[in-house]
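Here the complex is missing one protein chain, while the rest keep their positions.
For reference, chains read A and B in written order, and residue numbers begin at 1 within each chain.
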Amino acid sequence: MEFVNESQEKIKSDLLTVNMGPQHPATHGVLRVEIKTDSEIVSEAIPHIGYLHRCMEKHSENLDYRGVIPFTDRMDYLAAMSMEWGYSLAVEKMLGTEVPERAEYLRVIIGELQRIASHLLFYGVYAIDLGAFSPFLYAFQDREEILRLFEEISGARLLYNYIWIGGVWNDVDDDQLRRISKFCDKMEENMKKYHSLVGMNKIFRERTANVGVVNEKMAYQYGATGAVLRGSGVKWDLRKDRTYGIYDKFDFDVPVGTGEMGTLGDCWDRYDVRVREVFESIKIIRQALEGIEAGPIMGKVSKIIKPPKGEIYMRTECPRGELGYHLVSDGKAKPYRLKVKSSCFTHVSMLGELGKGQMIADFVATIGSIDIVLGEVDR
Amino acid sequence: MSSEVVDFLNREVSAAGAKLMEVEAGDAPVVVEAAAIKDVCFALRDSSELSFEALQVISGVDYDESIEVNYMLASFSKNKEVIIKVILPKDSKDAVPEIESVCDVWKAADFQERETYDMLGVKFNNHPDLRRILCPDDWEGYPLRKDYEVQDTYLDMEVNPAHKINQGDFDFMTKAKLDSSEPKKITGSWKGHVSTEVADALKRKMDSLKSAKSE
Partner (left out) sequence: MSAQKEITFATDDELTFGKWLNNIWVGLSTVLKGMGITFKYIYNVKPVTIEYPEVREELPANSRSRLFNDAENCISCYQCATACPVDCIYITAKRREMDAPALKTSDGTAIKLDLLQYTIDTALCCYCGLCTTVCPTECLTHTTDYEFAQYTLDEMKYDYLATDIRAWRERIVK
């Protein structure tokens, strides 16, 4: 590029290549974005991934169907329950297994709690990305309560291995259910407070409104799902539109972006969708707590799981978007192929187009708003 | 759902040759001709009755004589999904089958095709930037092929060095059999990965025991 300086001399400038990551705190893990900057403006952004690649798909080809579940946990380690749930549903659908009523209710309760925990983490970390520190501590205080509950129920804090093929591993007692109900009341209050602390804040609004706009067409082109798609104003939620489990029994809304603070599909909309989803999750948990009844928690599954020959593509709605499992079975005790469609992987591919023409600080806000977990991107 | 797509494709795209694949369980994929994949995708995206707006994922599956590439398509407005399957014949073990890229149809195909190229070695023609994505650029082989063997060294580093894996524990059963007078009574949970000299020594011992018995 050529400029003219004060004394009317021509000066030439070049693009500067900056590597953001893989150890950059704002990239949420080991994502490296090769940025070609023109002073403060990003003229090209190339995402490089694979730093956390463990080839879980190859591992699962050498494991029995039950042994894959701990590996699915380690993809999106912030929403491990949702990962297990999707896989279990895929295998159950292949086998034609009936899941007992209580197990279905428990799955819904746990899955929605996991969604709250994951969105709380997004809320805290996004605030940190944009320079606010204390919301992170508030969010973690509440998230800690969920994790403690999960530890009592499943035995682990982060990587649960709780939802098994045919049901769930461990039962929840009445005392724990009462605690969940109490937590919901508290969480509803707190989330309103947190939203007014961050979401309504003028500085936060200035940083996120009109930044990183994903319009409807772009969302379709890149196959965006979850909060990114809903933030662009598309009312699409698998829980409602392609019901799985017992989600058809519950009454809840699907929050979509409104473009209230700027353009439809900007970072603020994506933030807003996630915050409103927390309230919807609380609504679902309350209904599930009313409907849950005593009963068995494990369906009839043979000791060695051998689904019939065939293939299936099972989609579920995870906190970060749609998770799909493409399971190919050859009738043996191990999966022939297990392909994971990760929403974060799709969303990372948007970064190149989103980053073009942004300021570097806005690019950080954009990466934060699409809420990626690198464990799921690289698998 | 899938049969509707088959009818549509056979009507709209002459070279598609779409047919439904029979499966015992799960979803029935629609098999189309490899040469027509781009036309098929354009037709499915732009038709008003099906309107598959989004490509969800491209998933490759390796078989002995072919590699299957599956395109999972989803329609948000019509609430539909379908698996489009392409079967690419594979002549030899190291052959890299080729297929037309669908990046022009959906931008989502960019990363998905790169991943399929990286993991299964399917070359997508006319892809804007076909590089490895998850593995390093200088990695050898395609990990998700069934006959894949990991390379011995990478950048002068030994892959799976003996002192990093529990070689002593792998050898324990074989060594116990060597020391025992009745090796057949010893069993173990671990098979394979035994060091060659220990395994050879056990083989010699078993042979000598057998011959002693026959005498």
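Observations
The rule is simple: a residue touches a chain if its C-beta (ideal position, glycine included) is under 8 Å from a C-beta of that chain, and two chains touch if they have at least 3 such contacts.
From a predicted model like this one, the values you see are computed outputs, not experimental measurements.
Looking at A:46, A:128, A:159 or A:177, the residue that reaches the missing chain in the full complex is A:159.
Residues of chain B in contact with the chain left out of this view: 166, 169-170, 172-173, 176, 180, 185-190.
Where chain A meets the omitted chain, the residues involved are 1, 38, 41, 43, 63, 66-71, 73-74, 134, 141, 144, 151-152, 155-156, 159, 161, 169-170, 193, 196-198, 200-203, 205-206, 209-210, 262, 356-359.
Going forward, only the chains that are shown with their structure count from here on.
For chain A in complex with chain B, the residues that touch the partner chain are 49-50, 53, 55, 57-58, 93-96, 220-224, 229, 234, 236, 241-242, 307-313, 315, 322, 324, 326-329, 336-337, 339, 341, 345-346, 348-349, 353, 378-379. Of all the residues in chain B, the ones that touch chain A in their complex are 23-27, 29, 53-57, 59-62, 70, 72, 74, 76, 79, 81, 83, 106-108, 110-111, 115, 119, 132-136, 143-144, 148.
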